[in-house]
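Just one protein chain is left out here, and the rest sit where they should.
Residue numbering begins at 1 within each chain, and the chains themselves are lettered A and B in the order written.
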Amino acid sequence: MSDATVAPPQLAHHFESLEKQQHAARLGMWLFLATEVLLFTALFAGYGVYRYLYSDTFQQASRHLHTWIGLTNTLILIVSSFTVAAGLDQAAKGKGRSTFLLFMFSVLCGVVFMCFKAYEYTHHFHEGMLPGRYYTFEALGSGPGGAIFFSLYYLITGLHAFHVMLGMTVLTVIGLRARAGRYTTEYFVPVELAGLYWHLVDLIWIFVFPLIYLA
Amino acid sequence: MAVSESHAESEKLHHSHLGRYVAVLAALVVLTVTTYLAAKVHLPAPWNVLVALAIATAKGSLVALFFMHLWDQEGANRLVFLTSLVFVALLVGLTLADNATRFPLANPPGSTGALPAPEYVPPPQGGATYQR
Partner (left out) sequence: MNPSPAGEASGSMHFVTDQNGYFADNYLVKPATGLRSWLYTLDHKRIGVMYLVGVSIAFALGGFFAMLIRLELLTPGPTVMDAMTYNRVFTLHGVVMIFLFMIPAIPSGFGNFFLPIMLGAKDVAFPRLNLLSWYLYLLGAAIAIYGMVYGGTDTGWTFYTPYSTTTATKVVPVLLGAFVIGFSSILTGLNFIVTTHTMRAPGLTWGRLPLFIWGIYATSVIQILATPVVGMTLLLVAVENAFGWGIFDPARGGDPVLFQHFFWFYSHPAVYIMILPAMAVISEVVCAFSRKNIFGYKAVAYSSLGIAFVGFFTWGHHLFVSGQSVVDGGIFGVLTMFVGIFTAIKVFNWTATLYKGSVAFTTPFAYFVGFLFFLVFGGMTGVALATLSLDVHWHDTYFVVAHFHFIMVGATVMGFLAALHYWLPKITGRMYSEGWGLVAAVMIVLGFNFTFIPQFLLGNMGMPRRYYSYPEKFWALNVASTAGASVLALGLVIVLVYTLVAIRWGPIAGRNPWNSRGFEWMTPSPPPVENFEKPPVFTHGPHEYTDEDPAFPAPHLAPEPKHV
């Protein structure tokens, strides 16, 4: 238990101890992650329903995507997740500078991920693989499954990309603070929380990749 | 209740886990390649989906348990995460069960069991059907 006669500077007035405060922060973050999971759930449910209804078209549409980009992006996110975990390890040892470098590497991975997605999207636009009523891609036959597939594709990967950008921002901010020495071996819970968010982004993509690219 | 457990969780975070992370990274890469290769085998439905989901679940579990430290953390956090997964399964499961067990013509035209695809006529491009 904390028995410091002087409260640590990060202790908020309404918490009894820094330990309880950090425990609350972690629980709060996990609850927030649960809401993010549920946010994607509606899209996954829609995907599930329409994959069942238009299974052939979905399989063919999936083959028209750049599978190698999906695979590369998956590996990029996995590596970035690893460097984030390593960054937390460094923060626990009080090495803010290393945390910053590792987090920045993950941000760089995020940038590369987004570049690949931009390349993919541009290619899709040229091919007419657009959502809903803008769909003009002919290779999948005249059924409605193609337009539905691409509507879901843009919704899921678009929402995911938005979260990647949010994650990159969070990692940058926390990384800079770590380099400035704001975290100690006693208090590094913001680094933990930033890491949790990035891992969730990776976790969601782990499910997106086989469902969208390997149908 | 919470104090001794939170003390324990911060204690565990002070130990270096780098070796563990490297092992998990290796496993994740292997599983990614596995899922890619499994897709190339073209298993019949629904096995292709189930295999893909099983591999994804394994990968996700590794990320959640080790990168996100659920392995060392206290029950409340694990319960929160598990509960969210249960509700994912609930929404996806029962909604899919609806479309899968409907009277066939109640599903969208051009879909499994509904009017056959050749009879589906897509509306003109640009959505001129609706008053906007």
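The working rule: a contact is a pair of C-beta atoms (placed from the backbone, for glycine too) under 8 Å apart; a residue touches a chain by one contact, two chains touch by 3 or more.
The structure displayed is predicted, hence computed values, not measured ones.
Every visible chain touched by the undisplayed chain in the complete complex is listed here: A, B. Checked against the full complex, the one of A:P144, A:G167 or A:P210 touching the unshown chain is A:P144. Within the whole complex, the absent chain has one touching residue among A:G46, A:G94 or A:G128, and that is A:G46.
Listed residues B:T32, B:Q73 or B:N99: the one in touch with the omitted chain is B:N99.
Although one chain is not shown, part of chain B still touches it, namely residues 1-2, 76, 83-84, 87, 90-91, 94-95, 97-103, 106-111, 120, 122-123, 127, 129-132.
Contacts to the hidden chain, counted on chain A, fall at residues 13-16, 20, 23-24, 27-28, 31-32, 34-36, 38-43, 45-46, 49-50, 53-54, 130-134, 143-145, 147-148, 151-152, 155.
In this section, only the chains that are shown with their structure count from here on.
Computed from the mean C-alpha positions, the centre of chain A lies at a distance of 14 Å from the centre of chain B.
Chain A meets chain B in the complex at residues 1, 17, 19-20, 22-23, 26-27, 30-31, 33-34, 37-38, 41-42, 44-45, 48-49, 51-55, 67, 71, 74-75, 78-79, 81-82, 84-86, 88-89, 92-93, 132-136, 141-145, 147, 185, 192, 195-196, 199-200, 202-203, 206-207, 209-211, 214-215. Against chain A, the residues of chain B that register as touching in their complex are 2-3, 5-7, 9-10, 13-14, 16-18, 21-22, 24-25, 28-29, 32, 35-36, 39, 45, 48-49, 52-53, 55-56, 59-60, 63-64, 66-69, 73-74, 76-77, 80-81, 83-85, 87-88, 91-92, 95-96, 99-100, 107-112, 114, 117, 120, 122-123, 125-127.
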